[in-house]
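First up is the structure itself, then whatever we jot down about it.
Note that one protein chain of the assembly has been removed; the remaining protein chains are unaltered in position.
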Amino acid sequence: MTYQEILTVVSRGRGSHNITAELRAVLARAGIATGLAHLFVRHTSCSLLLTENADPDVRRDLETIFSRLAPDGDPAYRHDLEGDDDMAAHARSVLAGSDLTVPMAGGELLLGTWQGVFLWEHRSRSHRREVVVTILG
Amino acid sequence: MTYQEILTVVSRGRGSHNITAELRAVLARAGIATGLAHLFVRHTSCSLLLTENADPDVRRDLETIFSRLAPDGDPAYRHDLEGDDDMAAHARSVLAGSDLTVPMAGGELLLGTWQGVFLWEHRSRSHRREVVVTILG
Partner (left out) sequence: MTYQEILTVVSRGRGSHNITAELRAVLARAGIATGLAHLFVRHTSCSLLLTENADPDVRRDLETIFSRLAPDGDPAYRHDLEGDDDMAAHARSVLAGSDLTVPMAGGELLLGTWQGVFLWEHRSRSHRREVVVTILG
């Protein structure tokens, strides 16, 4: 069985937004017990992020680390048409990844206790982001 | 339904090669409407890359950024049998990833307008690369 739905997430600029509850709502509509839930962002400047859901400092520190790995406004970049965060956002998207697959059993995500699913916006400004959720089982 | 095919891509040394058209041709042969298209490279020194398909400077800047994250010929490396690019290529492969899953609907990839799928060669010299495409739906 295959079920598919597109979620729309309006980001509030750079930062990560917990979408675990929205994902669980899709699962409830899908009615598939055992299988895989695949998420995919249709953009090259945001990511899907699986990380700790408890202490928000984890996601704050991830911003610190990623701002070193792919700094904004680096003079070495050639691609900067949309501003200092343009190329940095593309690089963060490659490092953190555009898709994520989570296993399911009993109609529930098999996430660990401390795992949350986040849309990670890498651009400075707010964007309307599409997340394709495909469930196979 | 499951469909599988192995694509062969001959890389021309370090750099990224757009394989979106080849992937679309596999989809046409598969005849599956809704589901997931999974790509996997059978190598540890190249990657699959999902990034902007318009401005080639994006992929040029990605080379710049990755050459800092995993520099060639670092004296700290112990694994250098095949040259200065050997260990750097393995590290880039881990950072960018060896597999990628793209959702499908109506027999088409649900890529965003600006997304392209690339084989990313991390070795300096040309290589013959195998990409396993598996379609489930």
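Some notes on this structure:
Labels A and B are assigned to the chains in the order they are written; within every chain, residues are numbered from 1.
Going forward, contacts are C-beta pairs under 8 Å (C-beta built on N, C-alpha and C of every residue); 3 or more make two chains touch, one makes a residue touch a chain.
Fair warning: this is a prediction, and the values are worked out from it, not measured in the lab.
Although one chain is not drawn, the whole complex shows that of A:Cys46, A:Ala96, A:Leu119 or A:Val133 it is A:Ala96 that touches it. Taking the complete complex into account, residues 34-36, 49-52, 55, 57-58, 60-62, 64-65, 69, 95-97, 100-103, 105, 110-112, 114-115, 136-137 of chain A touch the chain not shown.
Residues of chain B in touch with the missing chain: 2, 4, 38, 40-44, 69-70, 76-79, 81, 87, 90-91, 93-95, 97-99, 101, 130, 132, 134, 136.
One rule holds for everything that comes next: only the chains that are shown with their structure count from here on.
If you average the Cα atoms of chain A and of chain B, the two centres end up 20 Å apart.
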